[in-house]
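What follows is a short report on a single structure.
For this depiction, one protein chain was excluded, whereas all remaining protein chains were kept in their positions.
== chain A ==
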Amino acid sequence: MLSNISNVVRVGVQRNGVAAVLSARTYADFTAQASFEIKKCDTHKLDEAPATEVVMTREEGLQYYRTMQTMRRMELKADQLYKQKIIRGFCHLYDGQEACAVGIEAAINLSDHLITAYRAHGYTYTRGGTVKEIMAELTGRRGGIAKGKGGSMHMYCKNFYGGNGIVGAQVPLGAGVALACKYMGNNELCVSLYGDGAANQGQIFETYNMAALWKLPAIFVCENNRYGMGTSVERAAASTDYYKRGDFIPGLRVDGMDVLCVREATRFAAEHCRSGKGPILMELQTYRYHGHSMSDPGISYRTREEIQEVRGKSDPISLLKDRMLSNNMASVEELKEIDVEVRKEIEDAAQFATTDPEPQLEELCNHIFYNNPPLEVRGTNPWTKLKSVS
């Protein structure tokens, strides 16, 4: 609240305060860290709750800003390439939900594990994939992160298990990975993400039970963006309190548009897991700006006003930006500079993704089985006999 008020004041100051003055500032002039009051999480079966007053350093803020901007710009570029028919097939964009990915990653380690559904571009990036590799996967090129064989829904990298097309199917896998963490005793954990629509799949409940029964270090995250395709949560779920739907699993309902809320909640959840208390569930209340996929304009089952309202009032990037500016943690110019750099990175990646060659035909058959010697693939046509290696 306080920060919101100071927001207004500072922005006003900056508009009047001339740019020359600002650019003359040195790093020493910026506030190195500030504390923020964040929205309280609703809790389920928990005695404690994540803190509501949190500290963010300038470095962290700049990093979150850059990462979220990169994700946003990447998706907007994908949108553009899709409309130019350079990206084809199914393509689900993540813009609007950036605070979820960035907040989660800020509170776990890269050595922890993560699995999600098909809305995977953002997580592929935060897990260590490059914009180039992601864009080239979208266009089905050799330099793609899955060698151009997966496309939008299927991206993977170290400790990131995808990129999964079947709604809900990734959640039990995540619990399995969590078992491996527990078994290895390395204090790692696994985050399994799914949507509000996916939350109604039976296997999610099977997984809750296993995870609780065996006290697995699993964080289940329901990214509630209010819709599963065209169906709003109220029309699909008998209870929209997704954070309570693990029943015997403790849960948190988190403002998924605020990167600091998500970070703090994830920190709390990770500690819960690492201290051996077993699984925990987080519902991140978020919003997707785009339609479900590229073929859905996203306005037949929700109003344009609704989208505008979210964009205007709770955009995760604007929220962070305002906080930083109003607390003198960064200058407008500096953030603009980041924007320019991000834009350039995206443009370069797009250039790569449109010029990199397609995978060779042999790739069509590779990686079906593990086999040695190569396996002759049945059915391949009379002119080219293809073999499969892995």
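Here is the rule we use: a residue touches a chain if its C-beta (ideal position, glycine included) is under 8 Å from a C-beta of that chain, and two chains touch if they have at least 3 such contacts; residues count from 1.
As a convention for this text, contacts and distances are computed from a predicted model.
Asks: As a check of understanding, state which of "Multifunctional methyltransferase subunit TRM112-like protein", "2-oxoisovalerate dehydrogenase subunit beta, mitochondrial", "Dolichol-phosphate mannosyltransferase subunit 1" or "NEDD8-activating enzyme E1 catalytic subunit" is the UniProt name of the chain not shown.
Replies: The chain we cannot see is recorded in UniProt as "2-oxoisovalerate dehydrogenase subunit beta, mitochondrial".
Asks: Which one touches the absent chain: A:55, A:166, A:213 or A:340?
Replies: For the chain that is not drawn, the touching residue is A:166.
Asks: Which listed residue, A:185, A:312 or A:379, touches the chain dropped from view?
Replies: A:379
Asks: I'm checking contacts with the chain that's been left out. Which of A:59, A:333 or A:358 qualifies?
Replies: A:358
Asks: Tell me which stretches of chain A touch the chain missing from the display.
Replies: Per the touch rule, chain A residues meeting the hidden chain are 84-85, 88-90, 140, 148-151, 153-154, 165-168, 197-198, 200-203, 228-231, 235-237, 291, 293-297, 300-301, 358-359, 361, 363-365, 368, 377-383, 386, 388.
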